[in-house]
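Structure first, commentary second.
Complex shown without one protein chain; remaining protein chains in place.
We call the chains A, B and C, going by the order they appear; numbering starts again at 1 in every chain.
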Amino acid sequence: MSSLEIIIFIPFLAALAIWLGAPARLTAVVASTVNLLWVIVLAVRFPAFKSATDLAFVNKHVVLDNPAIAFAVGADGVSMIMALLTVLVTFAAIWQIVDKPSMYHISSLLISGGALGAFLCTDLFFIYAFHEVALIPTFLMIAIHGRAEKEQRLAVAWKTTIYLGAGSLVLLAGLVWAVIEFSGGGKLTFDLVALRAQAASSPLPAAAQAPLFFLLLVGFGTLVSLFPFHSWAAPAYATAPTPVAMLHSGVLKKFGLYGLFRIALPLLPSGAQVPWVQQALLLMLLGNILVVGLVTLHQKRLDDMLANSSVMHMGYLFLGLAAGTEIAVKGSMLLMFAHGVSIALLFAICGRMRNQLGTLEMAKLGGIGSHAPFLTVVFAFGAFASIGLPGLANFAGEVMIFMGAFANGNSSSTLIPAQGLTALHWTVILALWGVVISAVYMLRGYRAIFQGTPQTGLFMSDPASGQWLPLVLLAAVLLAVGCFPSLLLDLIQAPLVPGAIP
Amino acid sequence: MSVFNLEALLALLGLFVLLLEAFVPSVSSKALAGICMAGVAGVLVLLVTVAGGQDALPAFIGAYHQLDTLAIFYKAFALVITFLVLWLTLEAAPYLSKFTLDGKLGEMFSLPLFVCVGMMWMASAKDLVTVFVSLELVTVSFYVLVAYTRKSALALEAGVKYLILGALSTGVLVFGVAWVYGATGALSFEGITKAVQVGGVNKTALLFGVSFLLAGLGFKVAAVPFQMWVPDVYQGASTPTTVFLSVGSKAAGFAVLTRVIDALTVSGSMVRQEVITVLSIAGAVTVVVGSLPALFQTNVKRLLAYSSISHAGFLLLALAARDSVRVDLAPGGTVAFYLATYLPMTVLGFAALIQMRLNGRGEELDDFKGLAQKSPTLAFLITLAFASLAGLPLTAGFFGKMWVMLGLVDQQLWFALVCAIIGAAAGFYYYFRVILAMFTPEESTEPVRMGALARGVCVVLGCTIIVLGVYPKPLQMLLAKVPVAGKNATGH
Amino acid sequence: MPSFLFYLFAAITLGFGLNVILARNPVTSALSLAVSFVGLAALFISLDAYFIGIIQILVYTGAVMVLFLFIIMLLDIQKEEAKRANTAAVIGGVVLAVVLTLQVAAVLGVFKEGAVTTEQRALSMEVASKREDVAQVKTIQKDLAAGTLPDAKLMGMTLFEQYGFHLQAIGLLLLVGTVGVVVLSKRESPGKPVV
Partner (left out) sequence: MITLNHYLFVSGALFALGLAGVVVRRNIIIIFMCLEMMLSAANLALVGFSRFRVTDGLPDYAAHSLVFFTITVAAAEVAVGLAVIVALYRTRQSVEVDTITRMQG
C-alpha cells in the first residue's frame, strides 16, 4: 500500500467514522492534520523518490484487464503541488467549522478525499470518478445548507448540478475519445502513463488534435468556470456554506485545469496551438478576465464580489494554457496554488463576517479595521495576493504567465517580434488590464469594509485564539511562496510541455 | 446430480410448499419463507458446485436444453433474484397481508419458485418451443402474482392490465414464431442460424416473422412501444412482485433475446443489418421514452418503473452493439454484465420502498424528506442505489453503461449513442432529485427503524454495488467466456 | 379439399370473427367466436391436422368459450354501456387492421414459396411408413402402410418422444393456473370472524 493511497483514504475513512458516530470535529481535525503533515513530508522527500518517469510513490491494483483499468496512484511535481494545496485548504476549512451539524465535516472530508484521489491517481477512470465523488457533497451542501432562501438555494444547487453534470458528461466523452484514440488500436487502456507514451511515440497530426482538445477544453473548462460556461460558479460560491466554498473554489475547481495540463496537454501538445482552438480559447479567457472582471466591479456584496473574482482569475490560468510555453505553464501551476490559498483565505474571512455581522452589503459595512485589526491584516494578505502584489504568491505566477505568453513564438531574444503582434500578444496586453480591474474592486471592497467609520450595530471582533490558526497558516503560505516560489517550482523537474521551448 | 435436474428439484419444492400451506394451516409465513429461501439457496449452491464438472446432457433433454456459461449465469441470476424476492415478501409481509383475503401470503412464497423454474428453463432454451413453454410458465405465474393482493384496487387493475398486454404479447410472439418457422423451416436456434446463413430463405417473410417475434419479446422486456404496461403494473403490484418483474422477468427476456439475436445476426446472416438497425432504434427510443416521463414523476415507485424502461433500452443497445471488440466480453456478455449490475441496485431501491412502507411512510417524493436525519444508514444505502442507477463512477451502474456506449462507438451507431447519452443525463437529474429529498432536513423526527435482517441484506447489496463498481474484474472474467454461436466467425 | 369448402370455412371464420368485434351484446360475441373457431377447426382438418382440429373444437369451443359464456352470464353483463365507442380508438383499430392485412397481403405477394397447393405437397403414407422413427411404433407403421394418416398417433409419438420435457412443463403451468384460479376467485369465508 503506497502512502498516496493512505492519504486518499484517510478522509473517506474519517467521513465513514463520523457517519457511524465518531465525534465529528475531533475526527475531522485529526484526519486533516495527519494528512497535512504527511503530504508535507512526502513533498520534502519527493525528489529522492522520483523515478525515471518523474512519478513517485507509484502503486497499482488492476481492476480490469481489458479495457485496462487500474487503481493506480503516483505523484509527479504537479500532483504534489495540488495535493499540498488540497490538504492545506482542507485543514483550514475543517478547522474553521464550529457548531455545525456533522454533515459539514463529512462533506468537507469527502470533497477533500475526492480531490486528493483526482490529483494523485494516474488512471483516467479513477481520476474522473474521484472528481465526481467530490462533486456530490458539494451539490448537496449547497442545496441543503446553502445561505439563501430555500427556493433560491435549490435553484442555485440545480444550476450548479446541471452545469457541472453536463460538463462532466462532455468531459467523459472527451476522455473516452482520448482513450480510444491513444490506445494504439489494440486493447483500450485508461492508464495515463501508457496513453502519454503512446501520444509521444505516435502523435496525432495537429489538425486532428484540435477537435478533441476543444472537447476536453469545454468539458474541463465548464468545471473551472471558463467563460461562457461560468455562470454557475458565482452564485454557487456565494450560496455555498463556507467550508464548501473554500474547498470547491480553492481546490476542486482546479481539477479542470489540472486535467487540461496533465491530460490534454501531454496527449495533444499542439492542440492548443491550432489557430482556431487558440483563438477560441483566447476569446473565452478574455471573457473571463474582462467581462467577468467588469461584472465583479459592479458587485455590491462581498461574497458576490469574491465569487466573481474567483471566476475572473481563471482567465489568467487559461492564458498559460493558451501560451503553451514551459514558463507560462509553470506560472499557471504556481498561480493555481496561489489562487487556491488566497481565495480560501478570503472565503473563510467572508464566512466569519457573515456569521457575526449578518450582512455582507459593502454599503452597510465600514470601519471594521478598528475593531478587528487581526482580521483586517489577514484579509489584506488575501486581497493583495489576489491583486498580484509582489511578495505574495500570486505575483510570481502571474508574471510567469505574462512573460511566457508574450515570449511564445519568439526564437529571438527580443520581446517584440519583427512581424508585429500576434493574437496572443494582444490578449496578454488586454489581460494586463484585468490586473487593474481586480486592483480596483479589491481595494474598493477593502476600503469599504475595513476603513471609514463603523456603522452602528455592526460590530465585529477578532476571532478567538483557537480560530487564528487556519487564517495565519494560509497567509503565511502566501507569503512564503511569494518570496520563495522555487519552494514549489523545484518540485517540477521534467518539462511540462512536450516539445516546447524551455 | 446433473444441472438439468435442478429445475425439477425446485418445482418439487414448490409443490411441497403448496401442499404444506394447504394442509398445515398453522404454518407461519416466516416458516414458509424460510423453507423456500433455504431451498433456493440450496439449489444455487448445487448449481455452482455442479456447474463446473457437468457431463454431456442426455439426448432426451439435450436437444432443447444447453448448459453454456450464459445459461448457467442466467440460472444463477434467476435463483438469486428469487431468493431476494422471497426475502422482500417476508419483509413486506406485515403490510402486504392486509391486502390479501385471509391475511396470509401462502402462494406468494410458492409461486416465485415456479417462476424461477420457468426462468431457469428459458436460460437454457435451445428452440422456440422451449422458449414459449417456459415463457408462458413465467407469464401465467406473474398474472397471479401481480393480482395477488386483491384487496388493493390498484393491484387488481395492474393485474388486468398485465393480463391483457401479456396475452397480446403471447399472440404476437406465436404469430412471429409461426412466420419464422415458415420462412426458415426451423424451430431451433441452430436451425435458424443455418437457414439465415445458407440462404434460400424468403427474406421478406423472415423479416415479417422476426418483427413479430421481437415485438413479442419486446413486451417481456418492456421495450418501446410495448412499455405502456410498465408504470401502471409496477405501481399497482406489490413491491416484491415489482422487483421480480423488473429484474427477473427482464433478465429472462434478455436471456432469450440474446439467443434469438445471436441466431439472427450470425456472420453472413441475410437479415443481420436489419436486425441490428431495428434493435438500435428500438433501444435508443426506449432509453429516451423511459427517461423523459421520469423527469416529472413524484411517485418514487413509478419513477423506478420509468427508469426500468430506460435500463431496458440500454440493454437493447447492448444487444445492438454486441459485436464490439473493445471490451473483453463475449457478445451476449455485455447484456449479462449490465443485468448483474442492475440486480443489486434495483433490489436495494425497492427494498428501501418497502422499509418506507413498514415505517408508515408512502412512496411519494415528499415521504423521503428528512430520511437522512432519521435513518442515516437507509439514506446512505438509497443514495448508493440511486447513484448506481444513474451510472455514477465507482458504483456498479457505471461500467454497464460505459460498455454499452463503447460498443455503440465501436459499431458507429451514432444516433443510438446520442440517445443513450441523453438518457444517462436525464437519469442524473431524476435520481438526484430523490437523493436531494432525503438529505433535506425536516422538522418531525419520527425515527425510521430497520429490522436486523433487512439491515444486513441491504448492506450486503450496497457492498455488492461498490465492489462491482470498483473491482468488476471477476465478473468480467466470468462473462468473457460466454461462448456464442458464430463468435469466432464474426467478421468486421 | 375443394375450393368452395375452403372459401366457405374461411368466410365463416372471418365473418363470425368480425361479428365478435361488431356485436353489442357480449353473449353474441362469445357465440360468434365459438362459431368462428368451428370454422377454424375445419380449416385445420382441411390441412390434414385432424388432431389439432378436434382439440380446437374440444378445448376452445367446448371449454374455453363455455367458460367465457359462463362468466358473462354470471356477471350478467348485458351489453356495453350506452356511451358510444371512442372514435379515436375505432379509427385506430380499423386503420391498424387494414394496414396489417395489407401488409400480410404484400408479404404473401413476394412469398413465392407459399404459392403451392396441398396436391403439390401431397403426403405420402408409403414413403412415411419407411421412416426410421415410425418403424419403432408398430401401430403407426401399420396404419401408414394401410394408406391412412394416423394423425393422433403421430401427434402422441411426437409429444412423448420429442416433447416429453415440454409436456411436463405445461403440466406445471396448468398447476400454476389452477392454483391461480383458486387464489384469485375464492371469497372471504362468511363464517370467519372479522379481526
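Convention: a contact is a pair of C-beta atoms (placed from the backbone, for glycine too) under 8 Å apart; a residue touches a chain by one contact, two chains touch by 3 or more.
Because the structure is predicted, anything quoted here is derived from the model rather than measured.
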{"item": "Chain not shown, its touching partners among those shown", "value": "B, C"}
{"item": "Chain not shown: contacting residue from B:Phe175, B:Tyr429 or B:Tyr471", "value": "B:Phe175"}
{"item": "Residue, one of B:Ala11, B:Leu44 or B:Val140, that touches the chain absent here", "value": "B:Val140"}
{"item": "Absent-chain contact - pick from B:Leu156, B:Ala425 or B:Val467", "value": "B:Leu156"}
{"item": "Residue numbers in chain C that touch the chain omitted from display", "value": "1, 3, 6, 10, 13-14, 17-18, 20-21, 26, 29-30, 33, 36-37, 40, 43-44, 47-49, 51-52, 55-56, 59-60, 63-64, 67-68, 71-72, 74-75, 77, 80-81, 85-86, 89-90, 92-94, 96-98, 100-101, 104-105, 108, 111, 113-119, 121-128, 130-131, 154-155, 157-159, 162-163, 166, 170, 173-174, 176-178, 180-181, 184-185"}
{"item": "Touch residues of chain B, complete complex, unshown partner", "value": "128-129, 132-133, 136, 140, 143-144, 147, 150, 153-154, 156-161, 163-164, 167-168, 170-172, 174-175, 177-179, 181-182, 185, 187, 231-232, 235-236, 293, 296-297, 299, 302"}
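Just so it is clear, only the chains that are shown with their structure count from here on.
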{"item": "Graph class of chain-chain contacts, one of line, ring, star, complete, other", "value": "line"}
{"item": "Central subunit by CA centre of mass proxy", "value": "B"}
{"item": "From chain A, the most remote chain by mean C-alpha position", "value": "C"}
{"item": "Euclidean distance of C-alpha centroids - chain A vs chain C, Å", "value": "73"}
{"item": "Whole-Å gap separating chain B and chain C, where each centre is the average of the chain's CA atoms", "value": "31"}
{"item": "Junction residues of chain C, two or more chains touched", "value": "none"}
{"item": "Chain B residues touching chain A - in the complex, by the definition given at the top", "value": "326-328, 372, 376, 380, 387, 392-394, 398, 402, 405-406, 409, 421, 424-425, 428-429, 432, 435-436, 439-441, 470-473, 476-477"}
{"item": "Complex contacts: residues of chain C adjacent to chain B", "value": "103, 107, 110-114, 162-166, 169-170, 172-173, 175-177, 179-180, 183-184, 186-189, 195"}
{"item": "Complex contacts: residues of chain B adjacent to chain C", "value": "11, 15, 18, 60-61, 63-65, 101-103, 107, 110-111, 114, 117-118, 121, 129-130, 133-134, 136-137, 140-141, 143-144, 147-148, 150, 182, 202, 204-205, 208"}
